[in-house]
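All protein chains of the complex are present and in place, except for one that has been dropped.
The first chain written gets the first letter, and so on, giving A and B; residue counts start at 1 in each chain.
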Amino acid sequence: MHLAYPAVLAALLFCVGLYGVLARRNSVLVLMSVELMLNAVNLNLVAFDVWLRDTLHAGQALTLFTITIAAAEIGLGLAIVLMVFRTQGTADIDRLRELADRPADQALPADADADPDLASDLAAADPDTASLTGSARGKADPA
Amino acid sequence: MTAVLAASLSSQGHSFLTPTGVEIVFVLVGLAVLGAAVLTVTTSQLVHAALWLVVALGGLAIEYLLLTAEFIAWVQVLIYLGSVVVLVLFGLMLTKAPIGRSPDADSGNRWVALGVAVVAAATLVTLVVDAFRSTWMDLSSGGGSTGANGEVLFRYWVLPFEALSVLLLAALVGAIVLSRRHREEG
């Protein structure tokens, strides 16, 4: 058999997987596309092993390893996806943009959200404010 | 050019124009695999994608068989079809993936992705065809039997094999730790 058939098939399969990784929105589907790419590699390994026929059978042995690693990868990947889904409420990759570079005015509201807690902490810690409020209360109480 | 090509091909005694039976089967199955793969990455029904993935991976197992790598083929069926696809289905289920059409299955990056993939495919195919167009491999002797594989694996690849078992253990522990619900969350 011509080596070109499995090689071309592997190349096309790899590119289909590549497209899936880049284009899919759901992260589980992205993982599936990764599997496709890994399988393309496996196909290559097997085909070249058959062609070269070395005594170590390196191609087939490495294929086995790859399959194993792929299994571990999909397990861990799905665990991560699940955790992200649990914390972020979505598994869509293009909504997970925590690393985006936001302009300063967009970053401010997040600070403002954190501010009230901080302010209240400060107010509690500040003895002057506490005494002021205390004295105000003291004045207000008799009235 | 074509004369040279024909000469080089005819000198080997094998031509693309006179395919063997294995080659015909391989190409047909390969087309099926490719179609299933394309459907996997393009369908808008998420569960269908997983099922098309099953088709693609199963097709690949057939290809392995055609390449005389029977042990790899069975491992492929066992691990991929048996466990990975099941895992993926569980993943889809746990992330509350919608059953039925979801129009936003593809992100806005699709056209860029398509461009990159097509260019990459063109490059790779060009390179591969250019490199291996006259390479012929002999499928006669069954080098991919279980016995041969086991002999090689436990004679020459023992150390990586054991290391791999440690890796699997680590992945197991990691998956458990990651997917375990924390007590305060619950």
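Going forward, a residue touches a chain if its C-beta (ideal position, glycine included) is under 8 Å from a C-beta of that chain, and two chains touch if they have at least 3 such contacts.
The working rule: contacts and distances are computed from a predicted model.
Name of the non-displayed chain as stated in its UniProt record, restricted to "Multicomponent K+:H+ antiporter subunit C", "ABC-2 type transport system ATP-binding protein", "NADH-quinone oxidoreductase subunit L" or "Leucine/isoleucine/valine transporter permease subunit": "NADH-quinone oxidoreductase subunit L". Across the whole complex, the hidden chain's contacts among the shown chains comprise A, B.
If you put the hidden chain back, the residue from B:A50, B:A113 or B:L153 that touches it is B:A113. Within subunit A, the residues in touch with the undisplayed chain are 18, 21-23, 93-94, 96-101. Touching residues on subunit B toward the chain that is not drawn are 107, 109, 112-113, 115-116, 119-120, 123, 126-127.
Criterion: only the chains that are shown with their structure count from here on.
For this pair, subunit A with subunit B, the centres built from the Cα atoms lie 23 Å apart.
Interface residues of subunit A facing subunit B in the complex, by the touch rule stated above, are 1-9, 11-29, 31-33, 35-36, 39, 42-43, 46-47, 49-51, 53, 56-57, 60-61, 63-65, 67-76, 78-83, 85-86, 91-94.
Interface residues of subunit B, counted against subunit A in their complex, comprise 14, 16, 20, 22-23, 26-27, 30, 33-34, 37-38, 40-41, 46, 49-50, 53, 56-57, 60, 63-64, 66-69, 71-72, 75-76, 79-80, 83-84, 87-88, 90-92, 94-97, 104-110, 112-114, 116-118, 120-121, 124-125, 128-129, 132-133, 135-137, 139, 141, 143-144, 148-149, 152-153, 156-157, 160-161, 164, 167-168, 171-172, 174-176, 178-179, 181, 185.
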